[in-house]
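The other protein chains are all here in position, but one chain of the complex has been omitted.
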């Protein structure tokens, strides 16, 4: 299965596990959307922790077979499921965070990054206007422009400086710290978290 | 008196002085609202400097006696008085800056912080949706989420990195530097400051 999920102490850990590089095709994005929606609705779930198994967090959309636009509606559905998730979403990323994977971070409330993590959104040659949305959802306007217009990498350290990620951690400790962070959230009542997340969302629009 | 005020060289210094921890009850918040509104209207006042006397800047709302919501309308009135203050407001904070006190900073134009200052907004368990407004008025969206959903502390150094505070200063020098900073503002004409603040406020909404 490209997406695994298990619930432990009120944290739903959603794991991208699609070797070799977690490049998700239409089926995998749809699976992610379904898992997120299902688990977010569970009364005993208070926080989602999204992470990638293997060499990197996620290489974005796999466009190898078929038309290059094929995975996009499914990717959109996955982002929508995350954004609509009532409880907080924490993403823990390492190594490559590419294209749609930057969008996954942008749809999360908090991003924790291993120090080897880097963010790239390419594809402006493909007319991938969607990439602008991915990068602008995570980074402030000028960094989004600099990176998207050149196709350049944003390092974990830069992302921290710019407030896009909450904390940078050694790769070895990422999972442990991410679970501890999600645990801090999940120590609170589900109702309170749902109300707080909704209130923060409304405020963010006005900042 | 929980709130003291004196005007010197066109700077109105408004001091929270409510031992032991400047936790303001309904009466004290109302007093703050009144003092701010009155002093801001004075022709000879060009800048407000808000600070706390004692162990920390302000512990927020005192909810010990009576219904927990009691101080809130008065706290709202104090925030509104600050936001509507025509002349610039500088807050100088040290040690604890809790709950509604974060809102005071959010309603200020400039925040200067001692290096021992830390910001916490808790209370999501109480259904304190207002806390989301306090933290989102001072910090960028992702930090606001990370801190509010966990109840975690934001240090002065982090607040500086994220642009929420203008400068971090040793506790010993805080008052002196804050007065000097307020003095730079108060060296300008009141009319010019009122126009400039209004113009900055309109721009902020569009950024």
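Labels A and B are assigned to the chains in the order they are written; within every chain, residues are numbered from 1.
In this text, contacts are C-beta pairs under 8 Å (C-beta built on N, C-alpha and C of every residue); 3 or more make two chains touch, one makes a residue touch a chain.
If you're wondering where the values come from, they're calculated on a predicted model, not measured in any experiment.
*Asks:* Among B:19, B:73 or B:163, which one touches the chain that has been omitted from the display?
*Replies:* Considering all chains, including the one not shown, the answer is B:163.
*Asks:* Looking at A:1, A:146, A:180 or A:198, which residue reaches the missing chain?
*Replies:* A:146
*Asks:* Would you indicate which residue among B:16, B:40, B:98 or B:111 is in contact with the undisplayed chain?
*Replies:* B:111
*Asks:* List every residue of chain B that touches the chain not included in the displayed model.
*Replies:* Residues of chain B in touch with the missing chain: 88, 109-111, 161, 163-166, 181, 184-185, 188-189, 192-193, 195-197, 199-200, 202-204, 206-207.
*Asks:* Even though one chain is hidden, which residues of chain A still touch it in the full complex?
*Replies:* Per the touch rule, chain A residues meeting the hidden chain are 124-127, 129, 131-133, 135-137, 140-146, 148-152, 161-162.
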